Structures are given as C-alpha cells and as structure tokens.
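In what follows, a single structure is set out as structure tokens and then discussed.
Missing here: one protein chain of the complex. Every other protein chain is in place.
Let's turn to chain A:
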Amino acid sequence: MTAGLDRRQFLQRLAAAGLLAVPATGALAACATGGGGTSSGGAVGEVSATNPLGVAADAPLDVVIFNGGYGEDYAKAHEAMYRELYPQAQVKHTATTQISQEMQPRFVGGNPPDVLDDSGAQKIEYANLVNEGMLTDLTPLLDAPSLDDPNVKVRDTLLPGTIEQGTFGGTCYGVNYVYETFAIWYSEPLFEKNGWTPPTTWDEMMALSEQIKAAGIAPFAYGGTNAADYVLDLNLGAAIKQGGPDVIKNIDNLEPKAWQQEPLVQATQGIEEMVRKGYFLPGSEGLKHTEAQTQWVQGKAAFYVSGSWIENEMKTISPPDFQMTALPIPVLEPGSAMPTTALRTQPAEFFCVPRDAKNVRGGMEYLRIMLSKKGAAAFAQETASVPVVKGGTDAVAQKTPALASLSAALDAAGDNVFNWQFWIWYAAFKPAVKTEMGNLLAGRTTADGFLSAMQAVADEVAGDPSITKYNR
C-alpha cells in the first residue's frame, strides 16, 4: 500500500497548513461577537393626537411572529391595520418557530426586528433578553391613549396581571398578548352520558376518579416524555387556592423551605395517592403531549390538565361533539383561602420591541394596534382564544365550546386569579419540574422526593450570585 504513505504525508501537510492558518483567522474570530452599533431608537415622526408615539409614517416595520398554536393569520390582520394607518410604510412579516436560532444572530448583529413575538419552545428566555438590556421600556406605550378612546390610556384597557407579567425589576418590557388560563379539561357530553358531576373539592375528585376508573376509562392522562410539567397545576394550583397568594409569593421569591409549605405538601401527597391508585392512563410516562391528548380526545381518559390553547391545538383531531370544557382545579378542603372558582391566568406570547430596532416607535404603535378593540377581536376570531384586552372576546359572534366555557369560568373567578413566575424568572426550574414531575407521576419518586428536589433547585438558584433575582 504505497499509496497510503503519500496520502498520509498529504494529510499531515494539510493539517500543518491548517494550523498555520489559525492565527490568521484569529482576527476573524471577532466577527461572531463583534459588530453591532449604537442604538438611537430609530425613525422618529411628529407627535400628534392621532400619532401619540411619534411614528415615522414612512419607516418600514419588521414583524416576527411565533408560528405556533395560534398560527400567523391574526398577525396578518394586525399588519393590515398598521398599513391602513401608515400607507407609506413597508411592513415585513416573518413567521417562524425557530425564534432563538433565527433571532439570536440578529440581536448580536444589532439589527433585531421592530416587533418580536418571543414564544414557543425555542424562545429566547425573557429574563436573558432583559438582563442583557436588549428590550425597550414600554412605559410610553402603556401611557399612550388607546386607539379606541383618546381618554383611556393603553394600560387601563388591559386585563389584570398583564402588565405585571411583562414587568422585570419594576419596568415593563413586554406585552404578553394571550390571556392563557390553566384548568382541568373534559368532554361535557362524556360526563353527561355517564352522569358524572365535575368535582369542586379534592375528595370529590378522588371519588369521581374511582368511578371513572370503574367505568374502564383512565381518570387522567399526561404527556410524560415532554410535558409532565402541565400537571404541576394540579398540586401547586390546589396549594395556592388552599393557602392563598402567599404560597406562590414564597416560591417565586425563593424563600427558604417554600416548596415544603403545608398546603403544597398535602396536594403533592394527593398526586402521589392518585399515582398509587392508578388514576393516570397507563403508559402516559412514555407519551408525548400530543399523543396523550389524542388518547384523551379519543375517550381513553376523562381529564387532561392543560392551558387554554388545548382546543385550538386539538381542533383537527377532536371529534366534532367533544365540547371541551374547563374545570378549575379543585380545592383541597372547604374553607380554602381562595374559592374553588379561582384560576391561574398567565398572560403569554411575549411581544416585545427590541432596543436596537430601527423603528422602535413603529413597534410600539404596532402593539397599540394589537391592543385595540378591533385588533383584539381579530385575534379572538382567528384563534378562539382570549386576548389580554378587556372585552376582547365580546365581538366574537360564534364562540367555540372551550372559549365559551373559559369566558364563563373567568367571569366566575373575577379577581380570584393567580399566576406564578419562578419558571419564567429562572431558567433552571422548567427542566427540573419536567423531570421531577415525570418521576412523581411514573412512581419513581414520592411527594417528599419531588418537593425536596424542587427545594434543592430553588436553593441553588437563590445561592448563585451570577443569577439576577426578581421579587414580587
């Protein structure tokens, strides 16, 4: 094999040449991390009564939408409204699911879009954007008059909790546009047919689960390989209702032993008991959320814990008479701090205006359009979901079953709504909840094991000085 010798020599020389080339490319190394420019807020126009934010009428607008559960059609409607107001402006629409992969280079390069819907599994963590100072303070938008009524500020048109959800360290950096609500979902016809009454207390839920199991249906399903965290609403939700808002405040503020608070221990032991009694669809630990949801809409399971996107997500698979209905998480015991009608509402779909955007004012104006009555109605109509604008679904003539039941549940809840921030503020929590809740539901750990694992994550975050801390 004499040819092999030559080939080896050749490769050696090539490698040597490569090494020589390294110093030369050292200068290039600056490219990935260099670049960028100073931020000036971009184009400015004249401030007037109809143009309170001072938008430059001819400045182009670059909008990037997360093309997920809500699709992109609602954004096209909003863009059309922007064009109507500013006919000279070029509006560029991009819809993608790869937010992080596509937007990260643009942030580093100093040319981010003017409006970014930072959402989905591939989103850039909001806390990272905020901590790096990449976003515009939205106070001018919140203080601007709303599009519908010049006497009402934008901030007064929003549902409770919306501004708080986008606020980091006292400044609002984003508008979470969808009023996502978390509940247990079931098919009303299935329950009517079997004469089952939706439970309002944990004991009723356990009793009904026994009945459902006896009827040959699994009481609950969940997606164990990627969405075990959905079930956290069951124990943490019940704990917050039992002990009041302080329960979640302690957890969000990383207080010591916050995950060992009495109501949370009780509720988590409740889940452990449900696992022991076989109330979860067998094999759920090996299902993806979509597979588990398919089992559920096919009638193999009675309940599914999820956010309000579920109907839209399953609309092509659900039987037409499924009639998805929302049930608030039951309370642990009578005499709970919050009524059984209380709901976790968590505005989501983080719309922000990057600080380095070319058209910051146009970006804010776009958000003002989204938050108008007409903009909200367009969203509700396209997605059968609730936008964060007060009365946003009023204009929807034909409500889907889930939207109708959700609107009723929200009315019943009134001010008794709560939310949690720990897994938004601190990136370490989400993967830990997925893993540990998966362990709990598959019977690999106990309630105590779950809670001490979560406490360990909280303690680690609290003790890490490199992590920016938030408070509520």
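Following the convention adopted for this analysis, a residue touches a chain if its C-beta (ideal position, glycine included) is under 8 Å from a C-beta of that chain, and two chains touch if they have at least 3 such contacts; residues count from 1.
As a convention for this text, contacts and distances are computed from a predicted model.
J.: The hidden chain: which UniProt name fits, "Tryptophan synthase alpha chain", "Chemotaxis protein CheW", "Glycine betaine ABC transporter periplasmic protein" or "N-acetylglucosamine transport system permease protein"?
T.: The record for the missing subunit names the protein "N-acetylglucosamine transport system permease protein".
J.: Determine which one of A:G286, A:G299 or A:P319 touches the chain that has been left out.
T.: A:G286
J.: So which of A:N51, A:T97 or A:Q122 would be touching the chain we can't see?
T.: If we include the chain that is not displayed, A:Q122 is the one touching it.
J.: Out of A:N51, A:T96, A:N111 or A:N226, which residue would touch the omitted chain in the full complex?
T.: Missing-chain contact among the listed residues: A:N226.
J.: Can you list where chain A touches the absent chain?
T.: Counting only chain A, the missing chain is touched by 1, 17-18, 21-22, 24-26, 28-29, 31-36, 100-101, 104, 107-108, 121-122, 124-125, 128-129, 131-134, 224-226, 281-288, 291, 295, 300, 427-428, 430-431, 434-435, 438-439, 442, 444, 466.
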